[in-house]
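My questions will all concern the structure given below.
A single protein chain has been omitted from the complex, and every remaining protein chain is retained in its original position.
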Amino acid sequence: MSGWIGALFLRELRLSVRVGGGALIGVLFFLAVITVIPFGVGPDLNLLALIGPAVLWIGALLATLLGLDRLFQADRDDGSLDLMLMAGRPLELLVLVKCAAHWLGTGLPLVLAAPVLSIFLNLEPLAVGALTLTLLAGTPALTLIGAIGAALTVSLRRGGLLLAVLVIPFSIPVLIFGVSAAGAVTREPAPFLTPFLFLCALSLIALVVGPVASALALRFSSD
Amino acid sequence: MDCLLIEVRRACDAEKTRVVGRLVRFPKPFRIAMRLVADTLACDRGGRRVFSDLSLSLASGHALVVRGPNGVGKSSLLRVIAGLVQPAAGQLAVENGLPEHSVGEHCHYFGHQDALKPAMTVLENLTFWTRFVQPAPLPGEPASVTPEAALDHLGILHTAHLPAAYLSAGQRRRLSLARLMVTLRPIWLLDEPTSALDSASEATLTGLMRDHLAAGGMILAATHQDLDLPDVASLRLERAA
C-alpha cells in the first residue's frame, strides 16, 4: 500500500535535484529579490530591520509561487499524468505526496536560506529565529495553495503568471499572519503566539483544501 | 475472496527461463473470462461530437483494431475507455473484472507520449511505474516480470543505468513498452503502437501482444498498420456522410 507513496516521493525528489529540476533556482531567486530590496528602499539598516521580516516573507512567497508552475505540467507534457490518473491511486494523496516532495526540494531550502539572508536585512537573532519558525510553518501552506493554481493552469502553455495571479489572493492570510508573527519579536507589545497559531491553522486548512481542489482540477484537465 | 499462490514459468528470451512467484487475488475461481463492454458510447471533444452510439464487446483473448481516417476519434475512443475522457453518453464496464475498480484501472495505456523522465535512469523510470501502478491481474495471465527481465526481453538491458535522456527514439519507445510487462493489467490500449519502432522491435511487440492474448488479455489498438495477431476483429470508424 505505502510502496507507491515512497516510490512517488523518491521520484519527485530525484527529479527536483537532478538536471532540469528547479530545486536551487528558488533559493537563487530568493537571494536576488532580497538583494534588490536595499537598492529600492535605501541602505538604512534601521529601516531594513523594520521591514526585514515582511521582505523575506514576500520573497519566499514569490519564490514558492514561481517554482510551482511545473508541478503537474511536467507530468502532463510527457504523458505521465495520464498514467497517474489511471494508476488507481487516490489522486488527493498523490497531490499531497507531490507537494511534500516539492516543498522538501524547494520550500525547505528557502527556510534554511532565510537566516542567512536576514543578516543582509539587519535582523536581530531573536527576530531571525521567529522568522525562520514562521517560514517553516507557513511555506507548506503556500505550496499547497499554489498546487491548486498549478492544477488549474496545467494545460496552459504559459500558466506561470496566471498561476501567481490566481493564487496570491489566497496567500494573503498566510502572509498577514506570517509577517505578524515574525515581526512580533521586534515590536514589543504584539504577541507572537496568536498569529503563529493562526498560521499553523492556515497550513492545516491548506493541507485539506489544497489536495482536494487540486485533484478535482486535475481530473477535469485530462480531457 | 480467494488467495492463491501461483507460480508460473515464463520464457523471457529464447535461452533463459525465469521463475517468478506472485501472490495474486482472484474474486472468483480460476480462469474467468473477462469482457470489456461498451454500450452506445458518445464522446465530445471541445464542444464537438466525435462519435456516438458506439457499442463494442471484447472478450478475453481477443484483439480489436480500431481503424479510420485521422481525426475520426480513434484516440478519443481509447482515452474514453482509459477513463481519461468522460463519455458524453453510454455505459462502459468490465464484466468479471475486479470489483471497486474503474475500467481505466484494468487498462494499460500506451500512447504517443512515453511518460519518461530524461533525468532519471532507465531502471529508475521503469521501477517507478512498477511500484506506482496498481496491478489488476487477470486470471491465468503469467505473473509480471521484474523490470530487469523486461528490459532484457526488449533488448535494452545494457542501458539500465544510463539516464533516459541518452536513449534513441526507438529505445525510448521500447522502455515505454516495458511498462506493460512489469505490471499486470488485462486490457491493453495501444494508440499507434508501431510508430517509431523498427521492424525488429515491431516483431517483439507482436510477440508481447500474442503472449498477452494467449494469457487471456484483451487488446484494443488504434493503428493504420496490420497487426499479425490471431482473433483480430476490426472496428472501422467512418465520417458520416
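Chains: A and B, in written order; residue numbering restarts at 1 for each.
Definition applied: contacts are C-beta pairs under 8 Å (C-beta built on N, C-alpha and C of every residue); 3 or more make two chains touch, one makes a residue touch a chain.
One rule holds in what follows: contacts and distances are computed from a predicted model.
Visitor: Which of the following names does UniProt give to the chain that is not shown: "Fe-S cluster assembly protein SufB", "Oxidoreductase", "Heme exporter protein C" or "Amino acid ABC transporter permease"?
Guide: Options "Fe-S cluster assembly protein SufB", "Oxidoreductase", "Heme exporter protein C" or "Amino acid ABC transporter permease" considered; the missing chain's recorded name is "Heme exporter protein C".
Visitor: Using the touch definition given at the top, which of the shown chains does the missing chain touch?
Guide: So, spelled out: the chain left out of view touches A, B.
Visitor: Would you indicate which residue among A:Ser16, A:Ser80, A:Thr139 or A:Ser180 is in contact with the undisplayed chain?
Guide: A:Ser180
Visitor: If the hidden chain were put back, which of B:Ser57, B:Ser168 or B:Ser195 would touch it?
Guide: B:Ser57
Visitor: Where does chain A touch the missing chain, residue by residue?
Guide: 148, 152-153, 155-156, 159, 162, 165-166, 168-170, 172-173, 176-177, 180, 190, 198, 202, 205, 209, 213, 216-217, 220-221, 223
Visitor: Applying the definition given at the start, please give the residues of chain B touching the unseen chain.
Guide: Touch set of chain B with respect to the missing chain: 44, 46-59, 62, 64, 68, 71-73, 233-241.
The rule we apply is simple: only the chains that are shown with their structure count from here on.
Visitor: What whole-Å value do you get for the distance between chain A and chain B if each is reduced to the mean of its CA atoms?
Guide: Computed value for the inter-centroid distance: 38 Å.
Visitor: Tell me, which parts of chain B touch chain A in their complex?
Guide: These residues of chain B touch chain A: 45, 82-86, 101-102, 104-105, 107, 109, 111-120, 124, 127-129, 131-134, 136, 179.
Visitor: With touch defined as at the start, can you tell me which chain A residues reach chain B in the complex?
Guide: 3-4, 6-8, 10-11, 14-15, 18-21, 78-80, 82-89, 222-223
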